[in-house]
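First comes the structure, then the notes that go with it.
Only a single protein chain was left out; the remaining protein chains are all shown in position.
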Amino acid sequence: MSTRGTLTIDPEKCKGCELCLAACPPDVLTMSSELNSVGYRYPILHDGCTGCTACSLVCPDHVFEVYRFPRSRT
Amino acid sequence: MTAAATPELTLMEGAAAIGEAAILAGCRFFAGYPMSPFTPLLEHLAEALPAAGGTCINCESEIEGVNMALGAASTGARAATGSCGQGIALMQEAIAEAALNETPMVVFNLARNQQDYFQATRGGGWGDYRTITLAPKDVPEAIEHTQLLFHLSDLHRAPTMLYGDPLLAQTRVGVRLEKLDFGPLPPKDWELDGTRGGTGQSRQVWTWAMGKATDPGPGPDLHWQNIAAKFAAINEIEQRSESAHCEDADTVVVAFGSAALFVEHVVAELRAEGHRVGWFRPITLWPFPGPALEEATRSARRVLVYELNGGQMIDDVRQYAHDRSAIRFIGGVSIHESGLSYGPLLDAPVIRERILAALPEGDPR
Amino acid sequence: MQNMASTPTDGRPDEFAVRLAGIGGQGIQLIGKTLALAATRAGRHAMLAADYGGEMRGGPSNASVVVGPPVAEAPRLRSLPVLPAFHAAIVANHRFTGVVPERLVPGAVLLLNSSVVDPAGAGEGYQVTAVPATRLAAELGVPQAGGFVLLGAFIALVPLVSEESLVEAMTSLLPAYRRQHAEGNARALRAGIETVAGVAA
Partner (left out) sequence: MTTESTIERGPVVPTGTAPLGLTPVASTSPLLLGEHSLCPGCGEPVALRILLETLQELGIVQRTIGVVGHGCYGSFVRIMDIDVLQCLHGRAPSCATGIKRMRPDVATFTLQGDGDMVNEGLQEVLHTAARGENVTAILLNNGVFGDTGGQQTATTVVGQRTKTSLEGRDAAVHGHPIPVADLVASLDGVGYVGRGTVGTAGGVLRTKKMIRTAFESQLAGEGFSLVEILTMCPTGWFVTAPQGPDYMASSMEEVYPLGDLRPRTKGTT
């Protein structure tokens, strides 16, 4: 799986709804075992992000920022 | 702890207890629209009323709900609706209509935030009408008032109102649910049952009371004079209030609803500490128990009005208190951060502080 | 200005007030109802005053429970629905109330859900007990039953009512479409009792 992008994830904004996990086409998001300060688990990113923005599209709480690497880096 | 002793009390949320009391009183129609903190009453009746052979409709808005209840009541059934704040405002037209076409029904106003005394007692409808309004201070009294209101509605052929609030609706306490009997009622010889068409004796429920061509009614002029006279008579006979420690009190605190429960608690404590303080509670917001207040404040040099609003009941206190110059307002607007309940002013230590601040230095001597 | 209660150190007051604090979805209102119902069925005066905002999940969810004297011994509760003093508190989440809810009398029992709440923040002056309720419930396979772990721990600390009466009350409170949680809630309750009583099953 070629990594063509990445994310920033703000664990404190997350409410643990997990909608991003199902929406992620390459299935590279899983939930943390730690809890954020409110007591919710939050998504962590594995290798293979394509920068497709699906996670940020479905996220109700603005947890994600999505970046795409310039073509030459792959 | 052995197996549970047969509990004499049943733990019930205020809104549910009111719903059960309505069923005990024979209410068989209820329509309501969700609005906190009234919603739990609708939710309870949505489940319990059909089981008791009645109908409960989660209506599309308050205007339709109160008119559904009016329709149901015109057939002679015991019917009710309810809401709070803006929802009760939407119902005013139909409450006035029911007063003027003499249709009995009960409106459950489980108010939120401010104490809507003006809305309940002055109403916003049309014509010369008033609304008998009972304001219980706790859940057991709400169970009694609910059944009494269905009785008073039928007795006087008029809509009546229970004035509750978020504490009454959302607090759970142990209660006894007993059916109360308030005595005989006149027959409903006016109810519509659909059987009198073509008989020349067909009936009508109509604020104009024009009657039929063959049997003219009083018409709006005389009919509305009769209604006005009716409410003047109700004003004399249906006043209710409660008070304590007023005989020798030089300070009397006036409050209604849940707020009065707090005032009662604080005054008992101040009395124990030697302060000559009493309290007076209107149980009927309309008709306002004016003469009883005048009597209770006879020896008072200070009449402290405690309400959770900008000062509304104080207008009626000014009309009747023995010495108007003794009146002081110690309440105020106080809203919970959610915008759905009372704020920090409804609290025993705060009330205590405000009463003490109104007493002269060195009280008790 | 107490609700006629002495501090808990010299024997329990006749009207014992508990503050429950957490966020919507932790079962605060359900454990409050369960405790109040168990006390009522044991023939006592009891009250639950709910204090929550608009949101059902994630918003502030607080409750005050008063367990009073037997019905035969008193006509009614003296305590008001807004209480000036609490003799114990259960903090499932401190986001909206802080680690020590307001009006906790000195020496009060303070039970904290250490999975989320940092016990160090409790300071002195209270009988602090920390129970990792969220983790324990997850380990039992009933993640939504953290509240009952706390309720079990609480009655082990302050035996206001019996475990049996709580299980029975909880079961009767669950609507039909949630009855499948009764067994798990009961296990969570037992786990809570054991963490405090230190008694093996």
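Which chain is which? They are A, B and C, in the order written, and residues in each are numbered from 1.
Heads up, the rule we're going with is that contacts are C-beta pairs under 8 Å (C-beta built on N, C-alpha and C of every residue); 3 or more make two chains touch, one makes a residue touch a chain.
In this text the structure is predicted, and so the values were computed from the model without any measurement.
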Visible contact partners (per top-of-document touch definition) of the missing chain: A, B, C
Residues belonging to subunit A that touch the chain removed from view: 1, 3, 5-9, 13, 15-19, 21-23, 27-28, 30-31, 40, 44-49, 51-54, 56-62, 64-69
Touch list for subunit B against the chain that is not drawn: 33-36, 39, 42-43, 46-47, 50, 58, 60-61, 86
Residues from subunit C at the interface with the omitted partner, ascending: 24, 54-59, 143, 175-177
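Everything below uses one rule, namely that only the chains that are shown with their structure count from here on.
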Inter-chain centre distance, subunit B versus subunit C - centres from mean C-alpha coordinates, in Å: 34
Residue list for subunit B, restricted to those that touch at least two other chains: none
Where subunit A touches two or more other chains at once, by residue number: none
Interface residues, subunit A side, partner subunit C - complex: 15, 35, 37-39
Contacting residues of subunit C [partner subunit A, same complex]: 23, 58, 93, 95, 115-116, 134
Parts of subunit C lying in touch with subunit B, wherever the complex brings them together: 1, 3, 33, 36-37, 40-54, 71, 76-78, 80-82, 84, 161-162, 164-165, 168
